[in-house]
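Only one protein chain is missing from this complex, and each of the others stays in its spot.
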Amino acid sequence: MSDVMVNAGSVAFQADGSTGARKGVQVNRLDGGLIKGGKPLSFTFDGKRFKGFEGDTLASALLANGVRLMGRSFKYHRPRGPLTSGSEEPNALVELRSGGRQEPNTRATVAELYDGLEANSQNCWPSLQHDFMAINDRFSNFLTAGFYYKTFMWPAAFWEKLYEPIIRKAAGLGSISFAADPDAYDKGFLHCDLLVIGAGPTGLMAALTAGRAGAQVIIADEDFLLGGRLNAETFGIGDLTGAAWVEQAQAELASMPNVRVMPRTTIIGAFDHGIYGAVERTADHVLAPEAGKPRQILWRIYSKRAMLAAGATERPIAFENNDRPGVMLAGAVRAYANRWAVTPDQTVAVFTNNDDGHRTAADLIAKGVKVTAVIDTRADAPAVEGAELFAGAQVIDTRGRLGLESVRLRLASGITRDVPCGALAVSGGWNPNVHLTCHQRGRPAWREDIAAFVPAGELPQNMAVAGAANGDFSTAAALRAGADGAVAALSELGIEAKAGELPEAEDAPINVTPFWYVKEGKGRAWLDQQNDVTVKDVKLAHQENFRSVEHLKRYTTLGMATDQGKTSNMGGLAIMAELAGKQIPEVGTTMFRPPYTPVSFGVMAGRSVGEEFRPTRKTPSHKWAEEQGAVFVEVGQWLRAQWFPKAGETHWRQSVDREVLQTRNSVGICDVTTLGKIDVQGKDAAEFLNKMYANAFAKLPVGKVRYGLMLREDGIAYDDGTAARFAEDHFVVTTTTANAVLVYRNMEFARQCLFPDMDVQLISTTEAWAQFAVAGPNARKLLQKVVDPEFDISNEAFPFMGCGEITVAGGCRARLFRISFSGELAYEIAVPTRYGDAMIRKLMEAGEEFGAVPYGTEALGVMRIEKGHAAGNELNGTTSALNLGMGRMVSKKKDCIGNTLSEREGMNQEDALKLVGFKPVNAADPVQAGAHLMNANGEVSAATDQGYITSAAYSPVLGCSIGIGFLKRGDSRKGEVIRAVNPLEGKEIQVEVVSAHFVDPEGERLRG
Amino acid sequence: MRYSGLKVIKEALTGHKGWRPTWRDPEPKKSYDVVIIGGGGHGLATAYYLAKNHGITNVAVIEKGWIGGGNVGRNTTIIRSNYLLDGNEPFYELSLKLWEGLEQDFNYNAMVSQRGILNLVHTDAQRDAARRRGNAMILNGSDAELLDTDGVRAMYPFLNFNNARFPIKGGLLHRRGGTVRHDAVAWGYARGADLRGVDIIQNCEVTGFKIENGKCLGVETTKGFIGANKVASCVAGSSSRVMEKAGMRLPIESHVLQAFVSEGLKPVLDGVITFGAGHFYCSQSDKGGLVFGGDLDMYNSYAQRGNLPVVEDVMEGGMALIPALGRVRMLRSWGGIMDMSMDGSPFIDKTHVDGLYFNGGWCYGGFKATPASGWCYAHLLATDTPHKVATAYRLDRFRRGCMIDEKGQGAQPNLH
Amino acid sequence: MIINHPILGPRDSQEFTYLGDASLIDRPDWQADNAADQFCDYLYLRDNPAGAHRELWFHEQGDRSWLVVTRNTVTHEILNVELARDVARARGRSK
Partner (left out) sequence: MGKFDNHGLKAISPLGGHEPREDAFAGLLIREVTDRALASLAARQGRLEAVHSAAESFLGGALPEPVRWRAAGEFAAWWMGPDLWMVSAPHDSHELLAGELKQALGEAGSVVEQTDGWCCFGMEGARCFDVLERLCNANVRAGKAGDATRTSMEHLGVFLLCHEPGQRYSVIGPRSSAGSLHHALVSAAKSVI
């Protein structure tokens, strides 16, 4: 009793986590540690200023300043302090930084302290100390696992209107600022013989062994300090302290050019065939990255062999009110004391079921911290010096509002006893970090002697596991496993390595006796501290038959918090096993999936952000078009001029109408480089194209171009273009802009897989030639000024659908095609791309006397609709040659891709859709693409749907809006008036079914 | 036992002793009228509607593992009725209508939440296609609105309107679309079916069919032979594996689709956004996690996991659309096995074997289809005629040339 | 995944474009009596095995070779990689 009195003062002093802060002193900073001599740093938490040292984490610095309260839990908003000193932390989550750099849910236990660090508590209001939502804790009995599945159902409308908005507001943890992240991120690729995951004693020994053998080695650790537990323990290696040995090892590794040491680097996932994802935090430990330098880097590591040396994670014991700030894992308390020279409080008690817990007591005592009790669940617990031991005892409850004040024990004798303490160091044993072994097909196996799961089953290809991650917990065992593991891995690669002499190190067993939770007490005992999952919840899940591990997890949310259950899954599993009367291994484990710890969107995106999200392809005339003030549009990856506004034009339609009319009345020029171009050569080139196109090409004369339609094997039309024959064994094929890659891929498939003995060679030349359409009645006159005189391009010498190789501008090689998309007398002329910019300038100059205009994709679209040419909107992947009105083009006399299946009955019904044109009955009505077609009378419904309009535009030539599209039996309904309905935008107009060839249906102009 | 707020309060005050198993774990009987293979969403829904709509309760649902462990528990929880083609839209509209009354119907709160789904549009051609689709939706009794850039900005001002590689030109908004707590759907149907007498048999794998002169008599399982008048396969993801035991080859490939969830965040996204140009879609769960996904991994796979390139591709899309996500962390990824069919549309049909029925080929549209799939499959099983909104989902449609190809990609499953 | 290209050695599968079952090489004869049925089976039906699967990959970001990769669809282990052109010839395809 007197104990309590004596300590009441110190407890009160600690109770409000910020008292120390106000005094501005690091009340809980001890001597020694690895940060001694570290540069002093200043930082703020919830606006209060604190001091810490270089080498601190936010958590260690706050603890040093007497701050235990760092967060609130998800559901009940219970006060929480750090449970751990590592990345498995469930409780101490804060919002780090502010503005575009605000970073929610950051674990204070791994946030490296830097000068000027700004952190704020999250998921609490109005303040961390006084959180309104803590009211939930009062109603916890109603808010048990899955309660929400059983209520909020009446009245139905209330879910979205009332219940859900409240739940959504209350839910979530941290918040984002909604400002764009100002930092840069990067990606990279690394290759190695051996990837060592984790730089504790095991990993370091493995890296040394492999490095000395000359192998290419990468060793990565999530911590900013190499050494793993060696930094947290007092025992040495050989005649050095653990930390000194680490320094020595690190120095040797640094001296090896074949070894890459990567601190602050988390291996996030084990992917197929030895590929690992790694996130390196290059600038999270500074205020802001240098300009241009990345905040984080995603590395894709290609490894021939990998060794998982990720150590182990300590697990807690569940007991009533085991979640108060100050209740921590014993190994973490030890780490804070030995590495960071910090104790969570001046009085500490220890609760353990294994010898490891005793180390915490011993180390704290050695540092002058008062250890008020060592509570060991084992009746045969070893003796302790300098602290009272309660063997066979249990902690049955705790006290303290915002921080631990005392714990209540049930002694072996059966009597209870209150022990004052501002911190309780709990150890329930250690779980090997098997996570990465499970990312593919590994399924851990139970090892009784350490009461934990160890890696088993099919590990990722070429991965081995060593040290604590494999259940070998002693330092000596770790060193040995690291060395031997490296030797074994390298020998598989034919690299000889030697384990060599290993230094002396502690080799003590941990003697754990499984103890999962204290059965006594009616209150709540926490398993998952972040999601507020208690022992009671697991029992309820069992009662309601959510008994498989996955059901347990999904029903209670156990292990689904930001820590992915690293400290909680095991306890839940053990309790479920007990309730089901099974052994733990029979219950199984939940799947561990990537990432090992959460990774930012930013780093996964790397440099592919904003305008650089995907590459941009520019046409040869881009620079010139910019000078003309062209408006550009994305067409796939291409940027194309959409129209060329002239001074005084206030609406895009004015520009487009002008471009169309001037082209049809005189001449216009358009950059059509984006069309795919494939060069096809070989003795069988013609026969090959016969297979590729639905129509015949074998007999196409040299010097001629032919329109071609390509089908998929299922008989659907998927691309069209032209093929120009330059020689018996040489064609140049064009594809649509969108399908250039696909057509090339399909041609290679046919060439290599279907007709492997055909003599045909393919290569893309899309980018090699700058190609311009010159269209309009004056097209020839214009070109005659540019084409070198020795080439006769008169109608007789160079008729419609002719092609040839010529020269322009005094000797520049070029290709001329007399083809027309606009329906006018038109040519396409191609020059090597580097001359494209000069060529468009030359063409415009030559066209001046005719008032030549450049036209963009809009005018191009208008003119092709006026001519009824099918394009992307018509070749939409569901339309056949028959639908397009090209049924007769599909040759039945030869084999070609798609002709057999195009004959299926479903694709040849008499009411099939046919491509036709539409004119508004009232010329003022706009025809809209996407409108559906209905008969003149009768209901408007899906059942009476007659088809749809695919493309529409205002035709300045016809002076009204026009459209083309697919109509049932369309070809036989010319002249019929039907309705184009657009309920989406509340529009309905009458249209007349007409031929899709609005302009020059006989095609006299293009032959002229 | 009926669930209600009152019941929750009563149990809270009496130590939660009254809660009973959500479903029983019976031993299988010798035979049933109908044996449904697969305890996923569709299988459990089928059992539920067989009992509720058709009074057929002598039914077993046999599940290889634990119920709801397949795609119903591995999806991004989106529900919608925004299809284009006649063969599909009436079916998905029925499904959405069923979702709208589901919780009151099976007395389980699956958190059906119609906060809207927005398909972004980036080009004029996409707007034309969106208009055609939106009109098809309305003509089929669904809802749709066509938004311009400002309309999208008003809903989600934090999307990238400044330096986007593919500028947002508008979007097709489907207000009745939304999300559902996926696991609860399986549990709710299981509970509803169980209460009506259906046997749910977990950890029982089908090892073969007993087929004699063209008639299916039952299934061989790891718990012995179970006789049945009708056997209904409903194992999307494993369809080929199961039907192969009946000697069938299917127009289906199995592909892996990854999905992701971020750490919990205070409200960011109210509805669902799909960013076609960047292969990214995203919503936010009631718990606060951003639930997002993108493309298939593209190769055939039965492994419920994917690889890094697609993870990067998806999150690149996320950053391209919402630059404010830079510091948000992805917490967990998982993979589901998709029955990718040859035209991207499903099958609910009899097979050439008398008494053997098939439901599958859901691609990644299976979750939203759950109620209608169960409804129509139950109708087919009970009446031996296809339900009127599912008449197109026949296995012989490719032979007939009657594909239902929403995306127009042809016979390449991984592109649907 | 890593695909061990017969000419180039190990390459990241990200450089490749996937098509599907290698049976797509066996395009039927258009003049066969039951050509329509053969083409339907060819184009639409799949074994879709859980286990070894012969499949077509195109090295689009590489040397433009079509490969036949034999891969286990359950473990993703790659058992064999061949040039599709060689496979096609071995299966009797010519012109």
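Should a chain be cited, it is by its letter among A, B and C, assigned in written order, with residues numbered from 1 in that chain.
Definition applied: a contact is a pair of C-beta atoms (placed from the backbone, for glycine too) under 8 Å apart; a residue touches a chain by one contact, two chains touch by 3 or more.
In this text, all values refer to a predicted model and were calculated from it rather than measured experimentally.
Asks: Missing chain touches which shown chains?
Replies: Computed over the complete complex, the missing chain touches A, C.
Asks: If the hidden chain were put back, which of A:N462, A:Q654 or A:T765 would touch it?
Replies: A:T765
Asks: In the complete assembly, which of A:G292, A:P701, A:P789 or A:G975 touches the absent chain?
Replies: Selected residue, touching the omitted chain: A:G292.
Asks: Specify the residue from the set A:N231, A:N431 or A:T619 that touches the hidden chain.
Replies: A:T619
Asks: Go through chain C and note every residue touching the omitted chain.
Replies: 7-8, 12, 14-15, 60-65, 83, 85
Asks: In the full complex, which residues of chain A touch the absent chain?
Replies: Within chain A, the residues that touch the unshown chain are 184, 186-191, 292-294, 297, 300, 302, 607-608, 612, 614-619, 622-623, 637-638, 673, 679, 681-683, 730, 757-759, 761, 763-770, 807-813, 831-835, 837-839, 842.
The criterion applied here is as follows: only the chains that are shown with their structure count from here on.
Asks: Of the pairs A-B and B-C, which shows more C-beta pairs in contact?
Replies: Result: the pair with more contacts is A-B.
Asks: What's the distance between the Cα centroids of chain A and chain C, rounded to whole Å?
Replies: 29
Asks: Report the inter-centroid distance (CA atoms only) between chain B and chain C in whole Å.
Replies: Inter-chain centre distance comes to 30 Å.
Asks: Two-or-more-chain contact residues of chain A, please, as numbers and ranges.
Replies: Where chain A meets two or more other chains at a single residue, that happens at 271-272, 275, 440-441, 713-714, 901, 904.
Asks: For chain C, which residues are shared contacts with two or more other chains?
Replies: Only 1, 12, 19, 40, 43, 75-76 qualify.
Asks: Which residues of chain C touch chain B in the complex?
Replies: Spelled out, the residues of chain C in touch with chain B are 1, 12-14, 18-21, 37, 40-41, 43-50, 53, 55, 71, 73-76.
Asks: Taking the touch rule as given, give the residues of chain A at its contact with chain B in the complex, in rising order.
Replies: 74, 100-105, 123, 141-142, 144, 147-154, 156, 159-160, 164, 167-169, 171-181, 183, 185, 187, 269, 271-272, 275, 277, 298, 300, 439-441, 536, 540, 543-546, 548, 550-551, 554-555, 557, 560-562, 564, 591, 593-595, 598-602, 604-606, 608-614, 616, 633-635, 712-716, 718, 872-873, 876-878, 901, 904-908, 928-932, 940-942, 945, 948, 950-951, 981-985
Asks: In the complex formed with chain A, which residues of chain B make contact?
Replies: 3-5, 7-9, 12-13, 16, 19-25, 65-66, 68-69, 73, 86, 89-90, 101, 103-104, 107-115, 122-123, 125, 127-136, 138-140, 144-146, 158, 160, 162-167, 181, 183-184, 187-188, 202, 262-268, 278, 284, 286-288, 303, 305, 307-308, 311-312, 315-316, 318-320, 323-334, 397, 399-403, 405, 407-411
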